[in-house]
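All remarks here apply to the structure that follows.
Let's turn to chain A:
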Amino acid sequence: DTVKIGMNVPLTGFAAADGKSALLGAELAVEQANAEGGINGTEIELVHYDDQASPKQSVPIANKLIGQDEVMVGISGSYSGATRAASGIFQSEGVPYISAFAVHPDITKSGDYVFRTSFVGEVQGRAGAKLIGEMLGKKRVVVITLKNDFGQSLAAGFKAKAADFGINIVNEYEYSIKDRQFGPIVSKVKSDKPDAIYASGYFFTAGPLVSQLRAGGIDVPVIGQEGYDSEKFIEIAGPSSDGVLITTSLDRDSTVPEAKEFISAFEVKAGYKADMVAASGHTAAKVAIAAMRKAGTTDRQAIRDAIAATNMVASTGTISFNGLGEVKKDVQVQVVKDGAWHHYAVIDDQKLLTPPVE
Partner candidate 1 sequence: MLYVELLAQGLVQGSIYALVAVGLTLVYGLLRILHVAHAGLFTLGGYIGVLVTNATGSLLLALVVSMLVVGLLGMAIYRLCYQPILDKPPYVALIASIGLFIAMEEIYRIAFGPYGISYQNPPLQDVVYIFGITLRLGEVAVGVGTLVLIGALALFSTKTRFGTVWRATVTDPKMAESFGVDIIKVRYLNFFIGSALAAVAGVMVALLNNLVEPTMGSVPSYKALAIIVLGGLGDVRGTLIAALALGVIEAYGTIYLGNYLDRDAIAFAFLILVLMVRPQGLLGRA
Partner candidate 2 sequence: MLQLKNVDCGYGVFQAVHNLSFSVEQGQIFALLGPNGAGKSSTIMSIAGHVKLFAGSLHFDGQDISSLLARERVRKGIAVAPEGRRLFPDLTIEENLTVGGYSQSKVKEAVNRDMVFSLFPRLTERLRQPAGTLSGGEQQMLAIGRAMMAEPRLLMIDEVSLGLMPKMVDVCYNAIRHLKSQGVTILLVEQNTKRALDVADQVCVLESGNAVWQGSADEAKKDPDLIEAFLGMTKESAA
Partner candidate 3 sequence: MSKLLEVSNVRVQFGGVVAVDDVSFSLNEGELLGFIGPNGAGKTTMMRAITGVVTPTSGSIVLDDKELVGLAVHSRVRMGLGFSQQLVKPFRNMTVLENVTLTAGSRHTRSPLGALFKVDRERDRTRAKELLELVGIVDAADADPSNLPLGYLKRLEVARALALDPTLLLLDEPLAGLNHAEAHKLADMIVDLNSAGRSIILIEHNLGEVMRICSRLVVQDNGNKIADGDPESVMNTPAVRAAYLGEDMDNAAA
């Protein structure tokens, strides 16, 4: 007999790359836990289904995980839409659900059974403002925003705090997740003459964006976020990536054993270097496992309470939740140096990083 953790994750379609990392991360956590004897001797099984990052698919999948597979906890290795739709089902069926990296602010608002182990966009946006305005001392900033929930919530957080750090937003541009050609934006940004650029995006948009900015002769600092956080970003942007800073959850040079161990174990398992999404999948699974161990029963209410009371060190830092189920942890700042991600700073200003409570 096994104890089941359910997971919805995109394995096909446009989000398949992130889905794969998240799944491997979660699998790693389960393997590690099983090697330590599972949950009080019972083996843990990770049941996962491909949701193509679509709400339409994630709703029946949530029902299936709960009704058919009778999972104790669900985790989402998927994007916002799919996660948001599934969270309602988990909430109404009384099964705890942890979002590994989906950013949509409403996810945790589904109710008290829903948690998130990654930052809401706003929090990270605020960290970005502090990084640029205070730590780098740059004041004239151009904001380039990815037009989706991720980019928008980052921009909202950034703009809310920009003035506090003396930042003057000289111009703002939006682009869509499908864009890879940024020629027009580059031309315009050049004429804006900024001191720094705050650009949201994923590695596959940010890679081309950064290299085109550099080719266009713009050499001011570019500040990104966890969406950049992949080896792939450096590969795409090549030498242009040098010096790019991001706010994220994973510290490559971490001295924390959990993080170090994760980074090396993941590379063995996956055959490529760990990234933020992988670490997030790992963290979410770890939180679920720890809670089940602590609850010691198959009572979902007890497991939920255990999750709410989480206080543990994971690959993405020290995790605890606020009343809404939002994670409280430090923001890592990473920089590209010599073709790899490295430690730059940690932002631990808990006041700035307070997650929303409602």
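Assume a residue touches a chain if its C-beta (ideal position, glycine included) is under 8 Å from a C-beta of that chain, and two chains touch if they have at least 3 such contacts; residues count from 1.
Regarding candidate selection, all candidates are chains of the complex that A comes from, given by their letters.
As the structure is a prediction and not an experimental result, all values here were calculated from the model.
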Candidate number, among 1, 2 or 3, whose chain touches chain A in this complex: 1
Candidate 1-touching residues of chain A, taken from the complex the two chains share: 12, 14, 16-17, 19-20, 147, 172-176, 178-181, 183-188, 191, 204, 207-208, 211-212, 215-217, 230, 232, 235-238
